[in-house]
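Can you keep this structure in mind? I'll have questions shortly.
Of the protein chains in this complex, all but one are displayed in their positions.
A and B are the chain letters, set down in written order, and residue numbers restart from 1 in every chain.
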Amino acid sequence: MLKLIRQRFISLLPLLLAVALGSFLLVRLAPGDFLTEMSLNPQVSAETLARLREQYALDQPWYAQFGKWLAGIVRGDFGYSFAYSCPASGLVYERLLNTALLATTGLVLTLSLALPLGLLAANQRGKAIDRALVFLSALGLSTPSFLLALLAVVFAARSGWFPIGGVRSLDSEQLSATGRLADFAHHLILPATVLAIRQFPGFFRQLRAELLEILTQDYVLAARAKGLPERTIFIKHAFRNAINPLITMLGNSIGSLLSGAFIVEAIMSWPGLGSLTVSSLLSRDLFVLVACLIFAALLLALGNLLADVLLALADPRIRQTKRL
Amino acid sequence: MLKAGKAVLIFCGLLALASAGCGKSEDAKRPTGANRLVISKSAGPRTFNRLLASDEQTSSLGDCLMGRLIRINRQTQQPEAELATSWQISADGTALTCELRRGVKFSDGTPFTADDVAFTFQVLNDPAIASPASFDFDGQPIKVEQLDSHKIRFVFPAPQAAAERFLDGVAILPKHSLEPVYREGKFAQAWTLATPPEQIVGLGPFKLKEYVAGQRVVLNRNPHYWKKDSSGNQLPYLDELVFNLDPDRSTQLLKFQQGETDLLSPVNADDVAALASLEQQGKIKITDLGPSLIREIFWFNLNDGKQKNGKPLVDPMKLVWFKDLRFRQAVSHAIDRNAIANLVFSGKASPQWSFLSSGDKLWFNAEVKTYPHDLNRAKSLLAESGFRFKSETELVDAKGNPVTFTLMTNAGNAIRQKISAVIQADLAKLGIRVVLTSLESRAMLSTINDSLNYEAALLAIVSGDADPNSHVNVLSSNGLSHWWHPQQSKPATDWEARIDDLMKRQTSTLDSTERKKLFGEVQTIMAEQQPFIFLASRHLIVAAKFDIQNLKPALLPDFMLWNCEELRR
Partner (left out) sequence: MNRKLRCGLLLLGLLVACATLADFLSPYDPAEQHREFPFAPLTAIHIGTAESFWRPFVFNGQQYPLRFFVTGAPYRLLGFIPCRTHLFGVQEPARIFLLGSDGLGRDVFSRTLYGARLSLTIAAVALLVSIPLALLIGTLSGFYGGWIDFICMRLMELFLALPALYLIIALRSALPLGLEPEKVFLAMVMVIALFGWANLARIVRGATLGLREREFVQAAIALGASDARIIVRHLLPNLTGLILTQAALAAPSYILAEVSLSYLGLGVPEPLPSWGGMLASVGGVGQLGTYWWNLAPGAAIFMTTLAFYLLAEGLREWSDPARK
């Protein structure tokens, strides 16, 4: 297991390098650069633009800039943001915590809904409750996230139960520590729920389908024949065996929550990594984009590593072969 | 099941915490009383250094924090005294002398003198800083002469009309706090978003209280602000000004509806209906200021240059059409501007024919050629130019080539998507096939500014100021934003040469009636030639809570907060 983890960390390097290279290419080869927008300003002269371009090294070929950036990375310097004239890594750290908290809460929420409901649906197969759940999961699957987020903020506004977007209340600094935490949790619930609704159908359906398949297997029949209680069969036999694909999906969803949540983040005013990534791509804020994608890749790789470790833990057969 | 159980527990814990939060947040909403104004912004500032960024958010925040020598009164569109108590333009128009206000202090208590102004212009003129707020006049910087501790003179290389207006964009920096940084060559990294708030020192009505990354900027009253109201009360009236960052306009609308924010500007035309009931209840005031300074335009690429690979920028066959005045006029006649105003802007827009919107009240020339929706007129113009109908639905040029072009617009802008669909349908009635394409905005700007290989584009122009000088970039043939044919070394057509001449003359004419006449002729030429086919200017609509007083909403930005020191509730 330790070997696996060590090996993964070594392999991260080429991945991160490839991500960095990819994002450099994305930005530098796309038409326009950070200064393009400034040319709209009637005050900005062509000379000023040229001078700034030189300052930002945008007049150099991309590989020269990439080389310089790599040299900086060795010193832990992720480069400066053009837009905010501050270190890119600082901008990303600010967002990283928000995103990580939102993504984890979303996942916990998803799993705490999908696992019991998946078991329930498989158990009550074909009955009304199963059908209703399948119907709801189809509804969740077919609602675009922007619509879901819009509905959520409308709900927050109409009911008054939740704040309309944001991370903290205006005067949260004056609250006690627990008050602040509660305030934060209060803001977190709605966006996390939106993410959970998007994620739920996948986990739910996979679990349900897998369980149904396993329930017809010989060992389950044997267990039934032995007269084991249905509860034990479900949890000890079926569930343990159904969980493999779910764990892999878990690893994947960490990645997709990081990159795919930007619309939810924008609508619900949640300053996360996703919206920073999109805005830095659109404004061609090169080093911020690279930093964003690198951190996202890191989290993704960690998620996958976690999934693989869990996979090995959940399935002794995989663990024993030492192939991981 | 065990794991799921734990997860449920954690979730329940969170819920409990949150419900505790629910109870608290009610009384936590407004502990500092009502003397605070909250407003949603779609993006945050990029820096607190007003001279280093030119984006809207940074400027409108910067104007609350920083002081200026002269401010343009957004409502009258005329300059008014701020840190300069008076100003004088020399008889030949090459010098502007300002008398500075005495006894003024920065927000940290340090007195303000001419040294600060001189320092500000030293930074502004420094090529190494490359400030987007910097000015030059015909490539030469402004000379600054410090006459005494409270008197300063700006000298221009040539007579300059309305010279005082440029001072509106120059935030005066504190020499005492920024000079050391500047000397070290680290000015570009000073006053970033990460700088501790107390280090940011200004002459504006407010000072920075806190910046919460990606969430909000909170300003509070600057106790040293110099301005007092007519009865001698210290301004500003408000204790706090809060800028909430809400990227999505739906969220902004909802927050305003719920009373979480106090101003909404601008209000989208589609959202006016959603606010109507609140207005009837007397909870908010909606103001329609009429045609704004934003003008939707589309134009054909008239560049006759070549790409790097030797191919012409525009297909020569199409360039012939585009350069044909009657073709452009016919297209202009074919477009149903009322449909654009009604369908795209829910009626909250006015059709437009020439360069200025009527909101530019000091300079607007109403006596220009107009292009009412008239298909027959369009068809006869096309026929005069040798175009003919091959079939009911296909127009061909004199050589039998079908008339078709690609119209490019910026992605993610619902308004432009709709306008382009209207144009497409309107021109289809003339037998012209329009292919629509949308590019993400950087890519589009880089196409119209640099690579220049496109056929037609749809965009908007916005005036930075209500003065002809602010349009030089668009109107002069060597301008960067002379989009139909930018950065010409010498004018390609007679009418462009004439516009160049008129623009030069108005810049050096000190008499405003004469300037108005000259600029009026520019508008006449633009209307006649239709290098830009002007479509409509949307109305500027703003909304505010009923209890906010002294609001003077205006067409120039910041529409609502430009007189933030006077706002009260």
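The definition used in the following text is that a residue touches a chain if its C-beta (ideal position, glycine included) is under 8 Å from a C-beta of that chain, and two chains touch if they have at least 3 such contacts.
Note that the structure is predicted; figures quoted are calculated from it, not measured.
S.K.: Of the listed residues B:Lys105, B:Arg249 or B:Lys516, which contacts the missing chain in the full complex?
M.R.: Answer from the full complex: B:Arg249 touches the omitted chain.
S.K.: Out of A:Ile129, A:Leu228, A:Met249 or A:Leu306, point to the residue that touches the absent chain in the complete complex.
M.R.: Considering all chains, including the one not shown, the answer is A:Met249.
S.K.: Taking the full complex into account, find the residue in A:Ala100, A:Leu282 or A:Leu306 that is in contact with the omitted chain.
M.R.: A:Leu282
S.K.: Of A:Gln55, A:Gln124 or A:Asn304, which sits in contact with the chain we cannot see?
M.R.: A:Asn304
S.K.: Can you work out which residue in B:Ala114, B:Ala133, B:Ala443 or B:Leu475 touches the chain that's missing from view?
M.R.: With B:Ala114, B:Ala133, B:Ala443 or B:Leu475 as choices, the missing chain is touched by B:Ala443.
S.K.: Since one chain has been left out of the picture, which residues of subunit A touch it in the full complex?
M.R.: With respect to the unshown chain, the touching residues of subunit A are 11, 14-15, 18-19, 22-23, 26-27, 29-32, 134-135, 138-139, 141-147, 150, 153-154, 201-202, 205-206, 209-210, 212-213, 216, 244-245, 247-249, 251-252, 255-256, 259-260, 263, 277-278, 281-282, 293, 296-297, 300-301, 304, 307, 311, 315, 317-318, 320-321, 323.
S.K.: Counting contacts across the full complex, list the positions on subunit B that touch the omitted chain.
M.R.: For subunit B, the residues touching the absent chain are 248-250, 253-254, 268, 270-271, 273-274, 336, 339, 342-344, 406, 408, 410-414, 417-418, 420-422, 424-425, 435-440, 443, 447, 453-455.
Please note the rule applied: only the chains that are shown with their structure count from here on.
S.K.: Can you work out the whole-Å distance between the CA centroids of subunit A and subunit B?
M.R.: Centre-to-centre distance between subunit A and subunit B: 36 Å.
S.K.: Of all residues in subunit A, which touch subunit B in the complex?
M.R.: Interface residues on subunit A, with respect to subunit B: 30-33, 36-48, 51-52, 55, 83-86, 90-91, 94-95, 98, 105, 108-109, 111-112, 115-116, 119, 150, 153-154, 156-157, 160-161, 163-175, 178-179, 181-186, 188-189, 235, 239, 266-269, 271, 275-276, 279, 282-284.
S.K.: Which part of subunit B faces subunit A closely enough to touch in the complex?
M.R.: 1, 3-4, 7-8, 10-11, 14-15, 17-18, 20-22, 24-25, 28-32, 38, 43, 46-47, 49, 52-55, 127-128, 130-136, 139, 169, 188-189, 192-194, 210, 212-216, 218, 242, 244-248, 250-251, 254-255, 257-258, 260, 440-447, 449-451, 464, 470-474, 480-481, 487
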